[in-house]
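Quick notes on the structure that follows.
Only one protein chain is missing from this complex, and each of the others stays in its spot.
Moving on, here comes chain A:
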Amino acid sequence: MSEAAYAPPSAEPAAHPIAEFRGVSKRFGEVLAADDLNLSIRTGEFLSFLGPSGCGKTTALRMLAGFESPTSGEVFLDGEVVNDLAPYRRPVNMVFQHYALFPHLTVAQNIGYGLRQRRPKPPRDEIARKVRAALEIVRLEGFENRRIWEMSGGQQQRVALARAIVNEPKLLLLDEPMAALDRKLRKEMQIELQNIQRRLGITFILVTHDQEEALSMSDRICIMRDGRIVQTGTPRELYDQPRNRYVAGFVGTSNFFDGVVERADAYRARVTLGCGIALEGRVLAPVAAGQAVSVSVRPEQIRLARTATGGETGWEVTILNRIFLGEHTEYLVKHDGLGEFMVLTPRQAELSDGPFNAGERLTASWEATSALVLDNDQAPQAN
């Protein structure tokens, strides 16, 4: 199956990609860390590689940085094949997971390190000026002569960022840069990173296992699994048109009803669940009769009502649990055949219908078009 078959139009590569993977594979001994990667990275975009640890996202990043060279395929940087080009010859800079700041140098010396390697060497005052400008961008003015170990984790991260952007790289690679920060700081840093990226117009490539981070910051997300790219698209595309159950589970939350395709055409499919119930759903990627699939319904697309509404199939459910979230209320409900699933009800709906209580028996319903029939390629894995 090729990705192009159902990639939305906006996922088409731009005329001049800044970087590109063409059939790139990387093997470490027995392990295939990257398996036939094909991806165009557009100039100026914020792209994230998202996936669990060991999915190959870091390997992909390290091939762009030059720390690994592909076993097969080609990595392009600015139109040229760079498979075996040494890292120090690439116009690419990286923010390392644990920052990798030089402990024997001051903050200013760390940031100016890349500039000092240029030949001919820029004059001292030019380096000092650029270092000051970079410190300003990351809001660390006046920290020039500090020692690295005198800085907090958040400050070190800013220094690492400044050390990379001061060189005005064509690509800025970020290897789980927020992993070591606490939640609050991480949120701040996410917003700041986005602002910096927009301001400088540098192409940012982020590696993360945090879906929230990827969704909030990226223009496009590349979802990886077992060394392969599963789907690439904007956060909205991935949310609305996931390619399979894995993507739907990774981007946002969803209810999955596993079953087998009874009959299908290009647009709709009828799925028989294990309990014998049949569900109708929309088809994004072609499925064939007999195929193992999941019917995915997002919690916010399910309606709860005291009386059944006409036109849609209603499911008799009992409320097991209710969590008030302000804007929304989250209900855990149970149906005798479908089992337990989540419903997210907006405040507005509750105002008209009144809050539902635990133990209450209601009707849950959704439109057949909001149920997606997705390939279930990951039999035992939980979402």
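By our rule, contacts are C-beta pairs under 8 Å (C-beta built on N, C-alpha and C of every residue); 3 or more make two chains touch, one makes a residue touch a chain; residues count from 1.
Just so we're on the same page, contacts and distances are computed from a predicted model.
Participant: Report the protein name recorded by UniProt for the chain absent from the figure; options are "ABC transporter permease", "SRPBCC family protein", "Blue-light-activated histidine kinase" or "Hydrogenase maturation factor HypA".
Facilitator: Going by UniProt, the chain not displayed is called "ABC transporter permease".
Participant: For the chain that's not shown, point to the residue among A:A19, A:M94 or A:M189 touching it.
Facilitator: A:M94
Participant: Which is it among A:R118, A:R347 or A:R361 that touches the chain not included here?
Facilitator: Among A:R118, A:R347 or A:R361, only A:R118 touches the chain that is not shown.
Participant: Residue-wise, where is chain A in contact with the chain that is not depicted?
Facilitator: Touching the chain left out of view, chain A contributes residues 65-67, 86-89, 92-94, 96-98, 100-104, 113-114, 117-118, 149, 163, 167.
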